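Dropping a structure here in structure tokens format, bear with me for questions.
One protein chain omitted, others in place.
Read from first to last, the chains carry the letters A, B and C; within each, the first residue is number 1.
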Amino acid sequence: MSYASQMLESDIASRIDPSQLAETIDALGDCAQACTADADADLREDSVASMVTCIRLCLDCSDVCTATRGVISRRAAYDEAVTGPLLAACAETCARCREECERHAHEHSHCMVCAEACRRCEQACRDLLTVGKTSG
Amino acid sequence: MSYASQMLESDIASRIDPSQLAETIDALGDCAQACTADADADLREDSVASMVTCIRLCLDCSDVCTATRGVISRRAAYDEAVTGPLLAACAETCARCREECERHAHEHSHCMVCAEACRRCEQACRDLLTVGKTSG
Amino acid sequence: MSYASQMLESDIASRIDPSQLAETIDALGDCAQACTADADADLREDSVASMVTCIRLCLDCSDVCTATRGVISRRAAYDEAVTGPLLAACAETCARCREECERHAHEHSHCMVCAEACRRCEQACRDLLTVGKTSG
Partner (left out) sequence: MSYASQMLESDIASRIDPSQLAETIDALGDCAQACTADADADLREDSVASMVTCIRLCLDCSDVCTATRGVISRRAAYDEAVTGPLLAACAETCARCREECERHAHEHSHCMVCAEACRRCEQACRDLLTVGKTSG
């Protein structure tokens, strides 16, 4: 059980299922790390010149996932006006990064791993967004 | 002249006016710092219990501005699908943080300073968003 | 198996055992998240005024762990002169945050969870630092 999950267990005031929230927090942290590592692995390829778009999107995705993880980890004074658009932007960034990583996945296993992390994170953000809207 | 401005001078391929981009980058960095400092100043107030919403929004706003600054600082493989929603989310976060800071501005000058940083940053994000859309 | 671990499997050029590196990366990410969540949980306590030191140290620890995770995730052009002092600073920050969290652990279970995350992260940083020095 992750620390996120342990922290959230007593968050009974929340409208959101703690296990879903913990899963999203974990997906965001994993995706941020996968993108940082993939950008670096791209830099070590001989074909680095052809990986520039992938590197750039990975750096963007890592930044956005890190910020989103911080914001949704904060339960004091939860504010849908902040969280909603950010989750939407994060899902969009993950989608773009995943598409680009998939283009290189047949050649570079690190891009395949990163694409999978982005896919899971995009889905988690979209799922949380849906819950936020229906229960708001 | 800021480093951002010096870096962008030769970015002639960009559709966006380098001075406007540099101004936005500076506004994002200033807002991130103002929010970090304001959250901390709130923590030092005797009335910290009444500042919880302000602290939370300042922490959120700092995270989102830092990520947005990173993303718009990257000109390689610029991607409106990533930048657009993020600028919109950032403007929204700045707006919410500004509103809350304004509620405390008469009492705490640090909140007044932070509200001003948020206002300038929100405006810069919205202006850049407009340019991105019209020239896309 | 974490994404970090999958990414590092083929990093055979490294002097550092990939599984140890992956474990450290995971410990840093977990600690950053635990600290963000603990600072927030502190803010929601009635006794928030007595939690200010804990909040501040958690925010610091989250920032430092996030940066350290980024740096040690990058294997291209690995540089002991950068990584060494940062791991040492991170271990020190985790130690201070853990000490403060332990002071509140009997009262707040979220502080107990955070203290444990800090302890594991401090140990992981010190272990990696030792490897770096002996194999440098």
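Keep this in mind: a contact is a pair of C-beta atoms (placed from the backbone, for glycine too) under 8 Å apart; a residue touches a chain by one contact, two chains touch by 3 or more.
Remember, it's a predicted structure, so these values are computed and weren't measured experimentally.
Per the touch definition above, the residue from A:Met7, A:Leu28 or A:Ile55 contacting the chain not shown is A:Ile55. Contact with the chain not shown here comes from a single listed residue; of A:Leu43, A:Met112 or A:Val131, that residue is A:Leu43.
Only one residue from C:Met7, C:Ala41, C:Leu57 or C:Leu128 touches the chain missing from this view: C:Leu57.
Of B:Ile16, B:Ala88 or B:Val113, it is B:Val113 that touches the chain left out of the display. By the touch rule set out above, chain C reaches the unshown chain at residues 52-53, 55-57, 59-60, 63-64, 66-67, 70-71, 74, 76-77, 79, 81-82, 85-86, 88-89, 92-93, 95-96.
Of the residues in chain A, those that touch the hidden partner chain are 39-40, 43-44, 46, 48-49, 52, 55-56, 59. Counting over the whole complex, chain B has residues 2-4, 6-8, 10, 25, 29-30, 32-34, 36-38, 40-41, 43-44, 62, 66, 69-70, 73-76, 109-110, 113-114, 116-117 touching the chain that is not drawn.
The rule we apply is simple: only the chains that are shown with their structure count from here on.
If the chains shown are joined wherever they touch, the resulting network links each chain directly to all the rest. Centrality by Cα centroid goes to chain A.
Here the CA centre of chain A is 20 Å from the CA centre of chain C.
If each chain is reduced to the centroid of its CA atoms, chain B and chain C end up 27 Å from each other. Counting partners per residue, chain C has 40, 43-44 as the residues that reach two or more other chains.
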